[in-house]
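All protein chains of the complex are present and in place, except for one that has been dropped.
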Amino acid sequence: MVTEEQQSGEQWVPDFTVDLAPDNPRELVLRNPVIPASGCFGYGIEYSGIVDVQRLGAFVSKGITPAPRSGNPMPRITETPSGMLNAIGLQNPGIRGFIRKYPPIWESWRVPAIVNISAEAVEDYATMARMLDDVPGVAALEVNISCPNISAGGYCFGWDPVMSSEVTRAVREATTLPVIVKLSPGAVDVIEIAQAVEDAGADAVSLINTLVGMSIDTRARKPVLANNTGGLSGPAVKPVAVRMVYQVAQAVRIPVIGMGGISGLADALEFFMAGASAIQVGTAVFSEPGMLIRLIDDLGEWLRANRIASLSDIVGVANPRFHSTTVRHSEIVAEMVGQ
Amino acid sequence: MVTEEQQSGEQWVPDFTVDLAPDNPRELVLRNPVIPASGCFGYGIEYSGIVDVQRLGAFVSKGITPAPRSGNPMPRITETPSGMLNAIGLQNPGIRGFIRKYPPIWESWRVPAIVNISAEAVEDYATMARMLDDVPGVAALEVNISCPNISAGGYCFGWDPVMSSEVTRAVREATTLPVIVKLSPGAVDVIEIAQAVEDAGADAVSLINTLVGMSIDTRARKPVLANNTGGLSGPAVKPVAVRMVYQVAQAVRIPVIGMGGISGLADALEFFMAGASAIQVGTAVFSEPGMLIRLIDDLGEWLRANRIASLSDIVGVANPRFHSTTVRHSEIVAEMVGQ
Amino acid sequence: MTELASPTQHPTGWSREFIGEITATEPVMGDSVLVTFTSPPQLAASCRAGQFVELLCRTPQSSDPLLRRPFSVYATNPARQELTILVRPFGRGSAWLVEQPVGAILDVLGPLGNTFTVAPKSKNLLMVAGGVGAAPLLMLANEAVAKGMNVTYLLGAMNAGGLLAPGHLPGEVEYIVATIDGSAGRQGFVTDLVSEYVQWADQVFACGPEPMFRSLRREVLANRFAAKPTVQMSVERTMACGVGACLGCMVETRRGMRTSCVEGPVFEMDELAW
Partner (left out) sequence: MTELASPTQHPTGWSREFIGEITATEPVMGDSVLVTFTSPPQLAASCRAGQFVELLCRTPQSSDPLLRRPFSVYATNPARQELTILVRPFGRGSAWLVEQPVGAILDVLGPLGNTFTVAPKSKNLLMVAGGVGAAPLLMLANEAVAKGMNVTYLLGAMNAGGLLAPGHLPGEVEYIVATIDGSAGRQGFVTDLVSEYVQWADQVFACGPEPMFRSLRREVLANRFAAKPTVQMSVERTMACGVGACLGCMVETRRGMRTSCVEGPVFEMDELAW
């Protein structure tokens, strides 16, 4: 697995490069597979002085919506066992304000910027994609489908294969940018959704978004969050995320970007071995921002120590049916008979 | 809220009693609302010498199946951040062996024994319910619908309202025992399932069962569990469980039994305030068996300290729409727009 | 001990996440503890009153509690390259922190946030502290006294045991206390003392719980006989990132939502939406 050239030096440089949109002429080539997740790294500028953003594989912006949003009332966050709940409510300047403000900063950066987009109607996703199509500084889109579809009575796009597919197709038709579709863990069958968005033209899928949770303030005798419910993230959700990445990686041929509770090398390796080509780090950025860069270094060390020439050599190694796409749903459910 | 009689003594004794099957002539009256969960307390005898089982509100047996099962290969359990995965595979002596062995022991106990039943076909649930109907020592059934339905290609009963309803109706018709239906958190809409099983005759619902998760052994480069996936439980899942209890308590009129990550008083109060009439403790029994009895005592202390006469006074206090049953699904989804 | 403490780096260089070693702990105010730890020299030197640090409150073997906890800086010692914080054991994180012995290693992010702003023409500064709200105001009092300003420092607590010993304040400061149980100073709330000083003060600085802010505001607005002093308040919000990235710690102001970790924690009273 290790080439002559790599071996010649005292330490070879493992190959980290990953293209997350191999079928797209505009491609999405990352120098390494470590990406801060949407909502956890602001617009790439907030961690200056703490994280060397230029060393990252890429970063994903906070979710952008068609109109500006001031977000939910406070409190918006609370801690849970090995996790946190957030109900930020997609506070953002709206697509127009966003385009004016941030891509011009990113234009000179060498790290690719991925823009996360959210909407409550299929047309709105398409409109945003069209507006972003040729904005310098924008490398790719990540489509957040964990949003309520207004025309479906508020049912979440990401829980339904048809609705997920519609959003994906609309975005695909509106832009030539690489399109990553971010899956919701609330779907009863994440495989079905992943296959639907692959068929609809997604260049890659990312998962998981947050689970829906609640904490109750037992002194005030009401939910802690003003919004009542919030999105659960952090190490607590990692086992659910690894399972879903494993299942999706069996069922699609496009790259899978894994996330959910990653806090260091061991976690990241779990996702790669389950079948992720790249990973995102969300909540752990808050607790250990320095971990982002350390993770890139640790990954290099680990590949060298294990004499693995390329990260791609371990992608899916724990997953015998990786990229087989022939797995039947019933087989996967059968495996899920647990206790 | 505090009656004269209760107040007369130096410390009144708060009223803990709860009937989990108020509409059933055979009723299910518990002296207190603390119940060890299925699979986490064996058959009520394993913790002798550690937990005084007779002080509990009730206990739930390990899941019983029509035929004996030797369970999954090892490893069957692994730890995750603030949680654990299990894939025991329903190891149990089968309904016949079970009836011979355990109910005779329980017959003389004052603590009600609830039998958890699992099957892969509707008829098998009914057969087990019929066999248990008049077995002395059995106080109620808990129907585990987080099982694959063989005749539906392995699709989980608990993810589908029609299948959940069929199982409930079949069990209801087969026994006059109180019937608790245990909901799966994997359903896309737990409210729909809860309402379906209420309509089909369940006396109560309990939730949540485990989430499906996976851990990967990065040294061996394969899933830790021999079964690949397992059920996630423990504090990590608590926010998901509280949210689902809150939602279900808005949508049904039968008692709700809450569980998922409860490790002490503060957690239990969250579930009561969300709308649970009783709670189950699973994983925390393993880490802190003594906590079960401490929880009963702490709950009494808390009620006294807060001058609350009856536990029922705090059930649902954090839930303005508790038992309103008029909530539309879209309202609930709208609330779920988080980040 | 400092991970990235190259002295050539800019104060806001890559060094704002660092490893500190506890060099001293001192019980104060009943069950609270002053925790002193090492920091990169340029951070200790650049830190100003009102700023805070975010600490991980768990062992490296655990992922729970997950989030950092913010603590106001109580004192800096640039010569010794140290920062001091005042910790009240309250919940999971702070209880862990007060148990850490000298020599323990802390994972620190900061200093973060804005600072109190003393107007150049101010002479008389009134400080109103409740409980551990004492911390950032103590640092401010030290800064102000060094510049020759007059400082009156009001502190409220449940009882005498919950007060800061006078020796912790610079001698030039007028230190007046109130306790709920009357075991020291005036009996009642610290804000009951405010009316006597509000006409004297050019600026008021406050840190404490939400109800204290409300009373303070009433007291200041009730002062109809002189120009009202401007009031700066250090507000408390649950925080995740501490750097403006998560939008979890917002404060509602007259000009919209503001991050309390970057645009705060110090806000002008008149800017806040009451």
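In this document, chain identifiers A, B and C correspond to the written order of the chains, with residue numbering beginning at 1 in each.
Keep this in mind: contacts are C-beta pairs under 8 Å (C-beta built on N, C-alpha and C of every residue); 3 or more make two chains touch, one makes a residue touch a chain.
Please read all numbers here as calculations on a predicted model, not as lab measurements.
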Note: the excluded chain touches shown chains A, B, C
I'm checking contacts with the chain that's been left out. Which of A:Gly42, A:Gly63 or A:Pro81 qualifies? A:Pro81
Which one touches the absent chain: B:Pro66, B:Gly201, B:Gly234 or B:Pro255? B:Gly234
Contact partner of the left-out chain, one of C:Trp96, C:Tyr153 or C:Tyr175: C:Trp96
Using the touch definition up top, pick the residue from B:Pro104, B:Gly153 or B:Gly290 that touches the left-out chain. B:Gly290
Contacting the left-out chain: of B:Leu20, B:Ala58 or B:Ile88, that is B:Ile88
Name every residue on subunit B in touch with the hidden partner chain. 39-42, 46-47, 49-50, 52, 62, 70-71, 74-84, 86, 88, 91, 234-235, 263, 283, 285-290
Positions on subunit C contacted by the hidden chain, ascending: 57-59, 61-65, 92-93, 95-96, 99
Since one chain isn't shown, list which residues of subunit A touch it in the complete complex. 81-82, 235
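By definition in this document, only the chains that are shown with their structure count from here on.
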Apart from subunit C, how do the chains cluster through contacts, with nothing moved? one piece
Identity of the chain that, by mean CA position, is farthest from subunit C: B
Just the number, please: Cα centre separation of subunit A and subunit C in whole Å. 37
What's the distance between the Cα centroids of subunit A and subunit B, rounded to whole Å? 34
How many angstrom lie between the CA centroids of subunit B and subunit C, rounded to a whole number? 46
Could you check subunit B for residues that touch two or more other chains and list them? 81-82, 235
Residues of subunit C that touch two or more other chains: which are they? 63-64
